[in-house]
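Written out below as structure tokens is the structure these notes cover.
A single protein chain has been omitted from the complex, and every remaining protein chain is retained in its original position.
Let's turn to chain A:
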Amino acid sequence: MADSGAPKPSSSVKLVLLGEAAVGKSSLVLRFVNNDFQENKEPTIGAAFLTQKCNLPTRTIKFEIWDTAGQERFASLAPMYYRNAQAALVVYDLTKPTSLIKAKHWVAELQRQASPGIVIALVGNKLDLTNDSAGGDGEGAGVGDGEDARKVTTEEAKSYAEEEGLLFFETSAKTGYNVTEVFTAIANAIPETSLKTARGPGASSAAARTEEQRVNLNGPRDPNAKEGCAC
């Protein structure tokens, strides 16, 4: 993603990650944000918040990422995040069929409860544990001739995603395969009109409006403001 230098319009997108514990949500974020991977990543407690920019040809998208904890005891948290989200990444582990079932539950809940315009991507992670040579760029995503741990077929997940109108990817947070692609696809799928201003149901049209309307608490302010009574 080359930067042309000329300032492009920039907008923020709230994105929430959902999925069963240990499917690799935090690892996907770590790969996307820091291009890093940790073999023994500790479970997320509560939630984590990170930001990362994504440069598209015509605009810059700043992702505000809410990485939620997959452990059941944190399940109550999710509504707080997806209520406000414009995009959701629902992750399963393609070596673990139960994680796809959980993912389907999240998709159903999002369709029922989240903002109607929310962009959802279904992501099967840990592709490196399979024999797929899929996109094996250089080092390859597959483990070569080791045993194939895949338990969820691409076809099964893909046809489900198509039925529900979701974006679909298989990724490896470990090798980095397809990770940036997921976020770029989401960035591209967010309708231009819903960015910046037209974010919500009550959104208005003119593109510069929100900026002009939003009150900046950190901006210049007059600590001795006495306008009201400077007479």
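Quick notes on this structure:
We take it that contacts are C-beta pairs under 8 Å (C-beta built on N, C-alpha and C of every residue); 3 or more make two chains touch, one makes a residue touch a chain; residues count from 1.
Here is the rule we go by: contacts and distances are computed from a predicted model.
Taking the options "Rab proteins geranylgeranyltransferase", "Methyltransferase-like protein 5", "DNA-directed RNA polymerase RpoA/D/Rpb3-type domain-containing protein" or "Ciliogenesis and planar polarity effector 2" in turn, only "Rab proteins geranylgeranyltransferase" matches the UniProt protein name of the chain that is not displayed. Interface note for the absent chain: among A:Leu56, A:Met80, A:Ile101 or A:Ala189, the touching residue is A:Met80.
Looking at chain A, the residues touching the absent chain are 10, 33, 43, 45-51, 62, 66, 71, 73-74, 76-77, 79-81, 83-84, 113, 115-116, 199-205, 209, 212-219, 221-223, 225-231.
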